[in-house]
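What follows is one structure encoded as structure tokens, with my remarks underneath.
One chain of protein is taken out of this complex; the other chains stay put.
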Amino acid sequence: MGIEPLVKSYSALRHETLTRDRGLREKVMTLEEAAKLVHDGDHVAIGGCTVSRTPIAMVWALIRARKRDLVISRSITSTEGDLFFASEVSKHVITSWFTQGIVWGVSKVMRHHTENKLARFEEWSHMSIGLRYRAGAMGIPFMPSRTMLGSDVGKQVKDEIKVMDCPFTGEKIVLLPALNPDIALIHVQRCDAFGNAQLDGLQFMDIDMAMAANKVILTTERIVSNDQIRRTPDRTRIPFFTVDAVVEAPFGCAPHECYGLYEPFFTHLDHYAKISSQDPVKGPQQYLEEFYYGPKSWPDYLAKLGMDALLDASRRGRSVHND
Amino acid sequence: MGIEPLVKSYSALRHETLTRDRGLREKVMTLEEAAKLVHDGDHVAIGGCTVSRTPIAMVWALIRARKRDLVISRSITSTEGDLFFASEVSKHVITSWFTQGIVWGVSKVMRHHTENKLARFEEWSHMSIGLRYRAGAMGIPFMPSRTMLGSDVGKQVKDEIKVMDCPFTGEKIVLLPALNPDIALIHVQRCDAFGNAQLDGLQFMDIDMAMAANKVILTTERIVSNDQIRRTPDRTRIPFFTVDAVVEAPFGCAPHECYGLYEPFFTHLDHYAKISSQDPVKGPQQYLEEFYYGPKSWPDYLAKLGMDALLDASRRGRSVHND
Amino acid sequence: MTKHTKPSSTFTTSELLAVMASRLMTNGQVVFAGIGVPLLAATLAQRLFAPQLTILFEGGTIGPFIVPGELPPSTNEQRCTRRSNMVLPITDVLLLLQRGYVDIGFMGGAQIDRFGNLNSSFIGDAENPKIRLPGTGGGNDISSLTNMIVAMKHEKRRFVADVDFITSPGWLKGGGTRKDSGLPQGGMWRVVTDLAIMGFDDETRQMKVLGLHHGVTREQVQENTGFELKFDGKIETTAPPRADELAVLRELDPRALYTA
Partner (left out) sequence: MTKHTKPSSTFTTSELLAVMASRLMTNGQVVFAGIGVPLLAATLAQRLFAPQLTILFEGGTIGPFIVPGELPPSTNEQRCTRRSNMVLPITDVLLLLQRGYVDIGFMGGAQIDRFGNLNSSFIGDAENPKIRLPGTGGGNDISSLTNMIVAMKHEKRRFVADVDFITSPGWLKGGGTRKDSGLPQGGMWRVVTDLAIMGFDDETRQMKVLGLHHGVTREQVQENTGFELKFDGKIETTAPPRADELAVLRELDPRALYTA
């Protein structure tokens, strides 16, 4: 990525999109097959936010496939960021906030890797990351914005942003560079075999991310018929022609949450927080062995999380509809 | 409007918003009361597109209230544009396309007023108008874009746009000035008394318009409880704090369509096309007398459209759900 | 997938345009289609040989299913969304063009010139027009951002050397002028008329005839054109509309609202 320009030329962006097969075709495949669409060195954008609608099943598949040198971007990064660092799949995460979650304190794994310069946490403001995806989604090279000025957050990325005097008002305005990830991983409640996806509840930055990326892998709680999608077209949020792979992965965010279906697996997350705090090297390694490298399959991974935990998370998840 | 700057300074924009009462409060009023929120000379943005979800009831109220010198903007302008010109409520329409609809041919009323320089039709590309509202909605002074270059459409508005070399890629890029209308008129299928609005089907440019405007008048097919809105918060499209007035106006788009409820009143629109083509001065005047100035009330207006027409439009409108 | 059936000799101008334009489509394409002949042509291609072709409407619809006999009168009406894959705001559907997801923009035209520029704004001088036309709508955006097909009647007053006003940019003044103006992508690709199919020279960007419809002569095309036409080295004669093509069109538009 280092030698590529910060913002793709319009010709390069259009050429990449032109060469994608955007016809209405079925794209259903396994996690392992989808992982082959991700190449070492790719910029990979991760859907969801913190512990919500994280595409854990694809994270799991990429770590098992021993990918290397991925540049990761996400709105807010939680345990999956720890595991990308610990597995050496990525040494560079672009995000606004990086830690398991407020209630678990500062990530010792993030601290170990960044403070020892083993990996880079590139910090942008939350809205700036969102606007960078949005510019990418819109096919424009930059988005004007009014934050990161004055602060050291802006100074840290001063070579990547431009500050100009607005030609209309004379005011100072930031130009944020468009972000067009090589590939986006997004988990949804349902989509059809073509990739028409319907997302319930919180959308985070996923729609812009899907439109901005040069490839999209959808994991989904279930694959529904195209007829079902066509019954409520105003609930479709991601159109099929942005999508390159559809993988059915039930509980595909576990131990994170998926809106309306399951809340976070809190006991499991407490366990991860505990072992990774005790030893930020051996803790995550042990966790990776047990939950990532060890299981034979995704259902086997879920079995290791435990039936009790799964039912409890589901009961809490569905409760959002109790009214 | 002539002496105001093309793009409001950020301080002016923020000040206007700050002084609005954005608390959770009931805003239900009559068409006549809502019309008082529109002042002569205001820039008024009109929701919907062509003959779809046009806020006809408020257009009707503004024409009856004999407003003057309104600057009108809309994605695509249909019969309501003719009537704004004919009633002398507006002499300046900003839009991308101005005629009743493809099937009725070029508007003779638009032609009469523009060719005789009685009024101005300021033409921007469709996407450019949308991006101008979007910049306004986002609180930024301009939006980068890649159309209107090379063409005479761009040359006609060359004093209002800027063309710059992108500081990231060196490519030529258009900067479109933000549009923050004084007031937006938007018709929705349902909203609560606070103004939380849920729009079904085609959204057009209405969401950006609501966020961009300095005031919003919602007309709605029905007012529902806040509890009902809260049951499906991910279907809410316009948040209450952007809204200044809520008016219940059943069949508030007639003779235009409202998604899922009624299609256009085609026979009535054929009648309007016929009389306005025969005489672009007397035709619309006769129409205004009969349907705008004459009726005692909105139900009286609907009665003049006719029960048969209303039931026929409703039958066709609801058919979108027949499957 | 195409059924080879006999040519049919009775058809209207609009039917001819729709059939000829439909044959320019490719399976798997994403096509931004206007109402009337463009929509009919794209739907015809979809039914006969391009089942994976996707139609987009300017009003904000992706992948609609056209119900025979219920063709939408504009792209902004609810009929356009019937059994579609997705509904989205106008600005966002137009941004799909800018982002590059669309292969072909397909619309009708009122006036075109030798470089494929379209005028739908003013007849005469823009300051003192003889006729004020309805304007660009999405036309300027579509033709600025993607490859274009235009279907229109071949008449001298419509095919002019230079349009009075460039509403939707083709190749502007030819050569590299389009690219230099800041439009590096897309451009006018094909013009389909009731007489011929035209493309544009790769260098000069001047309009040139690629194919003549059955029974049409070069002279006839030139007579109906307001500027000197170029002719390609090898001009093909198009196969006349087949019965199966016309049958689909007549199923879609049984009252001939758009094909009369």
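Going in written order, the chains are labelled A, B and C, and every chain counts its residues from 1.
One rule holds for everything that comes next: a contact is a pair of C-beta atoms (placed from the backbone, for glycine too) under 8 Å apart; a residue touches a chain by one contact, two chains touch by 3 or more.
As the structure is a computational prediction, the values presented were derived from the model and not from experiment.
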item	value
Which displayed chains the hidden chain touches across the whole complex	A, B
Omitted-chain contact residue, chosen from B:K36, B:K117, B:R230 or B:H321	B:R230
Residue of A:A65, A:M127 or A:A193 in touch with the missing chain, whole complex considered	A:M127
Candidates B:V71, B:A137 or B:L218 - the one touching the absent chain	B:A137
Residue ranges of subunit A at the interface with the undisplayed chain	48-52, 75-76, 95-99, 101-103, 106-107, 110-111, 114-115, 121, 123, 125-128, 130-131, 133-134, 145-153, 156, 163, 171-174, 201-208, 257, 259-260, 263-264, 317, 320, 323
Residues from subunit B at the interface with the omitted partner, ascending	10-11, 13-14, 16-18, 21-25, 137-140, 194, 196, 211, 226, 229-231, 233-234, 236-237, 239-242
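Quick note on the criterion: only the chains that are shown with their structure count from here on.
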item	value
Central chain (by mean CA position)	B
Distance from the mean Cα position of subunit C to that of subunit B, given in whole angstrom	29
Centroid spacing, where centroids are CA-atom means, of subunit A and subunit C in whole angstrom	40
Intercentroid distance (Cα basis), subunit B paired with subunit A, Å	38
Subunit A, residues touching no fewer than two other chains	10, 139-140, 231, 234
Shared-contact residues (touching 2 or more other chains) in subunit C	61, 81, 83, 87-88, 95, 98, 184
